[in-house]
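A single protein chain has been omitted; all remaining protein chains appear in their positions.
Every chain is named by a letter (A, B and C) in the order it is written, and numbering of its residues begins at 1.
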Amino acid sequence: MIALTDQPIDVAAALQAAESPEAGAVNAFIGTIRNRSAGRKVVQLHYEAYDAMALHQLRRVAEQAQERWPMLTRIVVIHRKGTLQIGDVAVVVAVSTPHRGDSFAACQFIIDTLKEVVPIWKKEEYEDGTTWVAAHP
Amino acid sequence: MIALTDQPIDVAAALQAAESPEAGAVNAFIGTIRNRSAGRKVVQLHYEAYDAMALHQLRRVAEQAQERWPMLTRIVVIHRKGTLQIGDVAVVVAVSTPHRGDSFAACQFIIDTLKEVVPIWKKEEYEDGTTWVAAHP
Amino acid sequence: MNLTIALFGIAREVVGQSTLSLEMPPEQSVGDLLAHLRTSYPALNNLRSLAIAVNNEYAQPADRLHERDEIALIPPVSGG
Partner (left out) sequence: MNLTIALFGIAREVVGQSTLSLEMPPEQSVGDLLAHLRTSYPALNNLRSLAIAVNNEYAQPADRLHERDEIALIPPVSGG
């Protein structure tokens, strides 16, 4: 299950979608909105996505993971977009494998690669301004 | 939160307990009961625990993780005991950290160490017999 | 040929609009388009990276552009 949504992410449903009777190990990464960033207090946050390409690239990342870890039984990636508050869930990656080491490695690969290639942009809003994260050197 | 329980584990509640406004990354490992083990069809499974020592050792593992990853903001470990069916959740480990790499490493350390030191024993029940897992060479 | 370029994030703010319509000579490459945009909007040169996507894939500088391509300017991504 690969999705991009402007609604709150149901983490429990995402995890359940990752579970499978053939797989004893589920690893999940949940990215939430921190109250501070680079020492500044964050008020809220906006995620903008290039929807069609973001979904396409998310599917590509999942396919790459499946090639590298053929024993993956389920892959769930859900990314939020729109305006988020502190503590809100921005992204969930959940995978299942028969044995646990593979679940950690595959989940970390997916979130690491997602952050490199998926066209989604985060704008942080502080009490005294805003920044597009990672835009400048 | 460290717990040993004979009731079904509420995974969503465990994850929520791991989240924190100071930490943007939650990593969770969920161990579920597979329908096969070493090629045999598993019917159900029994976990026996030495309760007092298991809780003490679980707390020790959490303390070791906290020493090694001082940036850990929350550690949740819940292990089930008693009779479990295929697909049931046997264990949940969930941790939060400000940055994601640490959350993966700390969560994996905790589940790996748990499996080595915590006095809990798994008896698998097949259609034609039972085995105490890992008991024999 | 007429190219339509979708703009996102800080690139959209720098250019001041969410799509650009450009009339360019035929046989233009991705590299040509990037050079044109960097010249027209110098603030784009302050970004840590700048890529062109064609039909939902990251494109290489030598790739040729075609009028019906879905083109987007991709500033540094920051999802997750």
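To be clear about the criterion, a contact is a pair of C-beta atoms (placed from the backbone, for glycine too) under 8 Å apart; a residue touches a chain by one contact, two chains touch by 3 or more.
None of the values given here were measured: they were computed from a predicted structure.
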Among shown chains, those touching the left-out chain: B
Selected residue (touches chain absent from view) among B:K41, B:H56 or B:H99: B:H56
Positions on subunit B where the hidden chain makes contact: 31, 47-50, 52-54, 56-57, 79, 90-91, 111, 114-123, 132-137
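FYI, only the chains that are shown with their structure count from here on.
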Closest chain to the centre of mass proxy, which here is the mean CA position: A
Chain centre separation in whole Å, for subunit B relative to subunit A (CA means): 23
Centroid spacing, where centroids are CA-atom means, of subunit B and subunit C in whole angstrom: 48
Where subunit B touches two or more other chains at once, by residue number: 100
Residues of subunit C touching at least two other chains: 80
